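Of the protein chains in this complex, one is absent; all others appear in place.
After this line comes chain A, so read on.
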């Protein structure tokens, strides 16, 4: 799958591969030994956040689970 930042797709795929392996083999099994993908994630985020700003995608100020907070 492509990233919204055209130049970020390779970084995204590299991170996704690392994350999927960690998620299945460590996280879901309760292993809290830490995330080995942190550095990859930082590089990917740096790229994708820049692309989001350039494309003016309105993600700023959107609270986590925000729209659902007032719902029963």
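Following the convention adopted for this analysis, a residue touches a chain if its C-beta (ideal position, glycine included) is under 8 Å from a C-beta of that chain, and two chains touch if they have at least 3 such contacts; residues count from 1.
Throughout what follows, contacts and distances are computed from a predicted model.
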Legend entry - Hidden subunit of the complex - UniProt protein name among "Transcription initiation factor IIA subunit 2", "Beta-amylase", "PRELI/MSF1 domain-containing protein" or "Snurportin-1": "PRELI/MSF1 domain-containing protein"
Legend entry - Missing-partner contacts on chain A, residue numbers: 1-5, 8, 12, 15-16, 19-20, 23-24, 27-30, 32, 35, 41, 44-45, 48-49, 52, 55-59, 62, 64-65, 67-68, 71
